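All protein chains of the complex are present and in place, except for one that has been dropped.
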Amino acid sequence: MSLLHEILDVHPQRIQMDKDVVSECISQLCSCRNVCIVCADACLASPDVKDMTRCVRSSLDCGDICGITAEVLLRQIEPNWKLSRKLLEACIATCRICGEECQKHADEHEYCRVCAKACRITEDTTEKLLQEVAAAW
Amino acid sequence: MSLLHEILDVHPQRIQMDKDVVSECISQLCSCRNVCIVCADACLASPDVKDMTRCVRSSLDCGDICGITAEVLLRQIEPNWKLSRKLLEACIATCRICGEECQKHADEHEYCRVCAKACRITEDTTEKLLQEVAAAW
Amino acid sequence: MSLLHEILDVHPQRIQMDKDVVSECISQLCSCRNVCIVCADACLASPDVKDMTRCVRSSLDCGDICGITAEVLLRQIEPNWKLSRKLLEACIATCRICGEECQKHADEHEYCRVCAKACRITEDTTEKLLQEVAAAW
Partner (left out) sequence: MSLLHEILDVHPQRIQMDKDVVSECISQLCSCRNVCIVCADACLASPDVKDMTRCVRSSLDCGDICGITAEVLLRQIEPNWKLSRKLLEACIATCRICGEECQKHADEHEYCRVCAKACRITEDTTEKLLQEVAAAW
């Protein structure tokens, strides 16, 4: 069991959503944040960087927003579900935009292929959590 | 002129929104981020911290989301307006929630009064930018 | 293989340190960041929050600094080793401080026990990377 699972299990406030769905989403968001940071850096180091500026930008945005969404989801004290929904929607938007941009370069750049994959998985996982939140609140 | 205004003026890509509205919004977001970080810390140091946990949480969320929204708005390369809208909406939500929570404690705690004020100003400025973005795209 | 490993493997710039040591350190930093965010939140939700304010503060600092250290380490373009050293030193300091503070509460609070463990592991892993960096540059 990861340390994150372990500490969420002993949080004094009962987690108000399916803990597995939340944990899975947080893990994906953190993984996507890291992959996006590396993708921006790899695009910048690529010989055709001139054609990759849009991709760098969308990766920087996606990394930032995934990181903050994870941070807000990690907090269990009286979450505000309206805010959670708005933030998850922003997160889904950034993952879709970055995933589609990276997908365009997936054939030439392996790092864009990996980043597109990370974004797709994170978009799906975040969408699943959004539906849970929307159904419950 | 602030260094931020100075550097936005010489950015190679023309800023695609009213520069004054954007700059004003970014400044407010940064100010609100700082005030929220201090408010969470001040609530934590207050003798009645037990009654302030919800306020700490909403201040931490608001500080995080304002900070990231500023970061995304600072980037001028081919912004995606759908994402900008979603992010501004999340930002408005967090400012409203934090502002309302802090307002409840404004009589007992001066720092909550200041934070409520910062959140209200930031909510208004962000709402104004959102309307510009929504009208244009 | 994790997506992070996968994307680091195809980065156009050869990673200038032992890739396993760097990846391991980044993973630990991200895990520690998450655990610290939850620990601060759990302390805040605990009935004895009044005695936990120092622990909340050190957890917030540790989460922030681990997160940024990971972000800087993820970038492979011409790293500046002097900066890496300074940042790793700050990271080791925050992990030690937070780990020691959490350890004091480990008997009463299981989340502090988990956080103390995360901080110890991260301190060790970061120390190991610092020694690699110091030896090479």
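Note that the chains take the letters A, B and C in the order they are written out, and that residue 1 is the start of every chain.
The criterion applied here is as follows: a contact is a pair of C-beta atoms (placed from the backbone, for glycine too) under 8 Å apart; a residue touches a chain by one contact, two chains touch by 3 or more.
A quick note: this is a predicted structure, and the numbers were derived from the prediction, not measured.
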item	value
Candidates B:16, B:76 or B:103 - the one touching the absent chain	B:76
Selected residue (touches chain absent from view) among C:3, C:17, C:37 or C:97	C:97
Absent-chain interface as seen on chain A, which is shown	41, 44-45, 49-50, 53, 56-57, 60
In chain B, positions touching the absent partner	2-4, 6-8, 10-13, 26, 30-31, 34-35, 37-39, 41-42, 44-47, 67, 70-71, 74-77, 110-111, 114-115, 117-118
Hidden partner chain, residues of chain C it touches	53-54, 56-58, 60-61, 64-65, 67-68, 71-72, 75, 77-78, 80, 82-83, 86-87, 89-90, 93-94, 97
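As a working rule, only the chains that are shown with their structure count from here on.
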item	value
Most central chain, Cα average position	A
Most extensive contact between chains (C-beta pair count)	A-C
Whole-Å gap separating chain B and chain C, where each centre is the average of the chain's CA atoms	28
For chain B, residues that touch 2 or more chains besides their own	53, 56-57, 60
